[in-house]
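A single protein chain has been omitted from the complex, and every remaining protein chain is retained in its original position.
Presenting chain A:
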Amino acid sequence: MATAAARDTAGSRAFDARADADDTADHERAFDAAVAADERIEPRDWMPDAYRATLVRQIAQHAHSEIIGMQPEANWITRAPSLRRKAILMAKVQDEAGHGLYLYSAAETLGTSREELLDKLHTGRQKYSSIFNYPTLTWADVGAIGWLVDGAAITNQVPLCRCSYGPYARAMVRVCKEESFHQRQGYELLLALSKGTPEQHAMAQDAVDRWWWPSLMMFGPPDDESPHSAQSMAWKIKRHSNDELRQRFVDICVPQAASLGLTLPDPDLKWNEERGHHDFGPIDWAEFWDVLKGNGPCNEERLSRRRRAHEEGAWVREAAAAHAARQTNGETGATRA
């Protein structure tokens, strides 16, 4: 809930520009006070245009990531090596579609529509997480995605449960519960491989080697190259900096890798007693920017598959709309054009 002041001023509309400016200043003060007091901003509350735009961008990108993120995992549904693993993977991909739906709904509370956002995704005007531009080459990649990619996502998303925008924060509470479950399943999948045959162990190690660095890149550019960070933190959309979250993730993963019996592909990775954190090697930011620009291994494939599903499904959506309209008008099939 925003403060009472924000709500009161929302009711009084001034007619001249001077009064409008005063009005906006009042709104801004009320908004800032609500954010400072850790109150939730709700859809009907006044909010700065830039706050709205930042949230639409971030929530949409998050929703798109859930939808594109189905592809690398769905890639293994038909080849899962046991019926139990197949059921787990199907359930997970289904959850991701559900997360996409929650998030599009949250974005729609800001005055946009799912159709508009999907169109921006399909035309490349909005991004999705760069991690999903990497290929799933073996079954172990499904485990590495669960452990590392979902692990990084959770590290990013748990603070978002306290985000200043209410609908986003509430969506995150639901998403995080399911993500934690997926993360444990991924870990357990890798553990089974790591303790399995030498071939299975090698498969697990190879997957971790390939997914480790891209997972660290999920936290975004370093703090001094992150253009939106300061404003997002002031608005309490973000609660921690990219580098802080990345460090937290590394510190969590190191002991987990040890208990998995797998190594992390970083010769510089070591405990720093003084900092109370692990030091780690330099991230290849050139690769990060390149993947973000569309030059990753799967950018083209992911986007064109998404577009194809949408285009090939157009006649189905049109049929549903035509049928619904006819039902509303009480017509029967005989009147079909």
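Here is the rule we use: a residue touches a chain if its C-beta (ideal position, glycine included) is under 8 Å from a C-beta of that chain, and two chains touch if they have at least 3 such contacts; residues count from 1.
Keep this in mind: contacts and distances are computed from a predicted model.
Chosen from "Cation:proton antiporter", "Phenylacetic acid degradation protein", "Electron transfer flavoprotein subunit alpha" or "Methylamine dehydrogenase heavy chain", the protein name that UniProt gives for the omitted chain reads "Phenylacetic acid degradation protein". Of the listed residues A:125, A:270 or A:317, the one in contact with the hidden chain in the full complex is A:317. Checked against the hidden chain, the listed residues A:43, A:81, A:111 or A:255 yield one contact partner: A:81. Remark: the omitted chain is touched by one listed residue; of A:94, A:259 or A:295 this is A:94. Residues of chain A that touch the chain left out of view are 67, 70-71, 74, 77-87, 90-91, 93-94, 97-98, 100-101, 104, 139, 189, 192-193, 196-197, 199-200, 305, 308-310, 312-320, 322-324, 326, 332-334, 336-337.
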